[in-house]
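A single protein chain has been removed from this complex, and every other one stays in its place.
Note that the chains are named A, B and C in the order they appear, and that numbering of residues resets to 1 at the start of each chain.
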Amino acid sequence: MPAPHAPIELREFAEPALEPGGMLLQTLFSEVCGTDVHLWHGRLSGVPYPIIPGHVSVGTLVKARGPITLVDGHQAREGDRLVFYDVHRTCGRCYACAVSRTPTKCVHRKVYGITDAAADGLFGGWSEAIYLEPGVVAAVLPESVRAEDYIGGGCGLITAVHAIDRAAIRLADRVLVQGTGAVGLSVVALARLSGASTVIAIGAPADRLDLARQMGADLTLDLTKTTLSERRELVLGLTGGRGPDVAIEASGSPRAVEEGVTLIRDGGRYVIAGHYTDAGPSTVNAHEHVNRKHLEIRGCWGSEAGHFLRALSILERHASRVPWRAIGTRVYPLDRLNQALADAEAMRMPKALVDPRRRA
Amino acid sequence: MPAPHAPIELREFAEPALEPGGMLLQTLFSEVCGTDVHLWHGRLSGVPYPIIPGHVSVGTLVKARGPITLVDGHQAREGDRLVFYDVHRTCGRCYACAVSRTPTKCVHRKVYGITDAAADGLFGGWSEAIYLEPGVVAAVLPESVRAEDYIGGGCGLITAVHAIDRAAIRLADRVLVQGTGAVGLSVVALARLSGASTVIAIGAPADRLDLARQMGADLTLDLTKTTLSERRELVLGLTGGRGPDVAIEASGSPRAVEEGVTLIRDGGRYVIAGHYTDAGPSTVNAHEHVNRKHLEIRGCWGSEAGHFLRALSILERHASRVPWRAIGTRVYPLDRLNQALADAEAMRMPKALVDPRRRA
Amino acid sequence: MPAPHAPIELREFAEPALEPGGMLLQTLFSEVCGTDVHLWHGRLSGVPYPIIPGHVSVGTLVKARGPITLVDGHQAREGDRLVFYDVHRTCGRCYACAVSRTPTKCVHRKVYGITDAAADGLFGGWSEAIYLEPGVVAAVLPESVRAEDYIGGGCGLITAVHAIDRAAIRLADRVLVQGTGAVGLSVVALARLSGASTVIAIGAPADRLDLARQMGADLTLDLTKTTLSERRELVLGLTGGRGPDVAIEASGSPRAVEEGVTLIRDGGRYVIAGHYTDAGPSTVNAHEHVNRKHLEIRGCWGSEAGHFLRALSILERHASRVPWRAIGTRVYPLDRLNQALADAEAMRMPKALVDPRRRA
Partner (left out) sequence: MPAPHAPIELREFAEPALEPGGMLLQTLFSEVCGTDVHLWHGRLSGVPYPIIPGHVSVGTLVKARGPITLVDGHQAREGDRLVFYDVHRTCGRCYACAVSRTPTKCVHRKVYGITDAAADGLFGGWSEAIYLEPGVVAAVLPESVRAEDYIGGGCGLITAVHAIDRAAIRLADRVLVQGTGAVGLSVVALARLSGASTVIAIGAPADRLDLARQMGADLTLDLTKTTLSERRELVLGLTGGRGPDVAIEASGSPRAVEEGVTLIRDGGRYVIAGHYTDAGPSTVNAHEHVNRKHLEIRGCWGSEAGHFLRALSILERHASRVPWRAIGTRVYPLDRLNQALADAEAMRMPKALVDPRRRA
């Protein structure tokens, strides 16, 4: 991606020299997510174009320098299917890391596919090879998990693990999920796996709502075919007239925030996870919807290495029954990435995959 | 208070017959708080006028039926200075009490001075005598605490204990308090006592800001004499450029909510305690101020018996040094209560006291 | 149960007069649990013998005085299958209720089948009829739940909901359960439903371990056929060499506590729920197993009304797949209760049921 608004170009890079502890992967899959569309439109600040996009990826280890123990305890071996946490260089020492314990705001963090310049190395998944510098948190993909399961979940799954963590769902809670994109679909599955007694998803379009039901939603409400008051009636009807115990926003819409706070029950919890970029203000009545309700609202931005590792455990246990791979069914070769971006923007599928081994 | 908008009238009631476990107090002090002004204007629903206002009060025990063990372990004795928690008949069994653990929303709760009809008994403090029915949570006022200290803190102190509880201040946190009414002033004192390293109060008018400094504020900012951006600069200047770790809203203003979320640091906490009644909507950017900040917002409405008892421990330890009594310096006899309400509404003092033993 | 050590006797009682809000149930099932064996041996203090045992029960509503709204929002109707929370008269006002928020230690609480004298009314389930006094927390058994499912879970399920609540399991946690009695078996099921990635149960005898696997355990370890070090090796092998994230003790054995603290991983959590009665001391190295590990240990005694209601939601969603009814398969009529107690004590089955409608 040479610059915002410019078409994706195919470029050749020299094979990188490996530092001690460095690893080289042959890419199996990467993904095109909403963030890539934002990158393409230049909506994120501080991006050092040209970059190689693709922050979450899976690949085969082809070369490693030195014996390397992965974070999961495995010794890295050539041929291993490896996955890695895209955020690297988190310092552990700055105010965000050490004091406020919000490592997602670490000033030294870099993110594969987003904040590393192409000139600095193969730091992105839209490429035949990916360089893992020493210290990147990498793990072997569990044997029972297909590469398509992992990349189908992708960055949406890791963000969803964070959101679920903040939501602190208790067994038998009734949960509302707002948004049925890649994050929302994974949140639906994780809420179900966390023991929610009822999961309701609000979103669109119809094919994503179908997918939400496959991921575990008991009821889906189509934003484009229901009114606020119809949704309210249906949600209250399924939650004992009180509203959900927990709601998780994964839509990025200011209107969703306004609707969410009215639906949650007294003493409930609201996790706002979808507002990754600025979509404008929401209007909330602090008396009715926060103070008098004893509502607890928790923001949730980005993810941490622990969420990545937890996502792997979840996939290992559940990928055979939860259809993460159904989220990413359209696969694009490297020379069709402009089309992939256009399709992603038009919401023609929940997620586009990138397979650098294919040719158009 | 015979009806909304009608003048307060003096009426005589027969001395009540005591049920087993019932107690009769001679009122030493009651108070006129913001809620009483709301009652006077008919802004609260479900109030069974005529009522005897005065929800927080202190009195001398003149008669008790049967041996009564108070919640603090004391045996009630005639002559004891008693205080009691205004909320009674909380059931412990409904959904709010038993499931969502929000007893402040119990459907059976009644509140002295607000939701008990005058016809049902002496359930209010604007009266020479108060009837404590069996089961009311009552305690002896600790010897070292003057009646004026207790009533100076009054219902604002008990609400502030709840707000501080929700705020979960950690030692050396920097704390912002929005609002310098009866609740805000006590929040300032409690934040200081909780080990805050810096306490900043935003409010008005000047005499309340003076009081806020006496209660422990390091810096006070006059809402009427500063702009948003001036306040922002001063608050950031005193909080390492990051903003306060915790903010507690005790102003009831929708604008305060909007200002609060912009000031708090990444990963901080915001307690909204002042929106006891509906003052209209606030506009908040969910991306910038909640999601990206990892902000935690907690609503806080009313109080619980535990907060009342904790307030007594706090007074016992600190009333000699924290000037709670300075919050309520103007004292009104029963036949000047219309004036008291008018003065309270005009904010001529932080709080009006009622002394039924005085005559004008 | 006329007295400790004395045989159970069948006695006739007059049909009780209903107070307003009172209800009369025809008993469908009650249970014989470990507590009943303790009662029989006089191991609990303050029991007002003679008593009617049977604290958790299910019955058909045959008579109610006045319109009664149940805690779940239903209007009680004759013919309803009702269940109720055995702990009643919790006051909501004492120190335990209002301050330390441990209502299980409320000084006014009474428990059906344990602390109500037979002379005071039909307050126990080993009886053809049960009297629900006003204020008892009662709910309709959800239609999809069979009486056998509910009583199979019984008091063990409700205690298990409390233990799971204290355990705060996060999605993909590895969980160790110690004990495979009625509580432990339900804990296994609830840990699985809460999203544990691995559930290991340690217990005996073999038939309970079979049941533990049916309830969701991935691995069961027979206490009578394995050594401490064999169990340690197997547990570490299934938990990445680190030990479980969370362990829940439901065995009542001091040795289990000693084993538990050695197995849990650094920074893990340990819920001690099985020591309902005194089984003697445990020896723990505070340095190695608590301090250096950053272990968090939480005691868990009894249950609260909210756990009862949550148990109903869990049954409604999961009773079709989780074999709670398999926990209680042996059913005894009223005239075989001495045998039921003997069988329970000899651990001939996880739980004995009582069906007062049957005759031997």
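One rule holds in what follows: contacts are C-beta pairs under 8 Å (C-beta built on N, C-alpha and C of every residue); 3 or more make two chains touch, one makes a residue touch a chain.
Computed from a prediction, not measured in an experiment: that's the story for all the values here.
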(message) Touching the hidden chain in the complete assembly: which of C:Glu12, C:Glu143 or C:Asp278 does that?
(response) C:Asp278
(message) Using the touch definition from the top, which of C:Asp120, C:Glu230 or C:Asp266 touches the missing chain?
(response) C:Asp266
(message) Looking at the full complex, which residue from B:Ile314, B:Leu334 or B:Val354 touches the chain that isn't shown here?
(response) B:Ile314
(request) Determine and list the subunit C residues touching the chain excluded from the picture. (result) 95-96, 100-102, 104-105, 242, 249, 254, 257, 265-268, 272-288, 290-301
(request) Name every residue on subunit B in touch with the hidden partner chain. (result) 72-73, 161, 164-165, 168, 170-172, 190, 193-195, 197, 240-241, 310, 313-314, 316-317
(request) Quickly run down the residues of subunit A that touch the omitted chain. (result) 71, 90-95, 97-99, 101, 103, 135, 137, 304-306, 309-310
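We take it that only the chains that are shown with their structure count from here on.
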(request) Just give me the whole-number Å value for how far the CA centre of subunit A lies from that of subunit B. (result) 44
(request) Check each residue of subunit A and list the ones that touch at least two other chains. (result) none
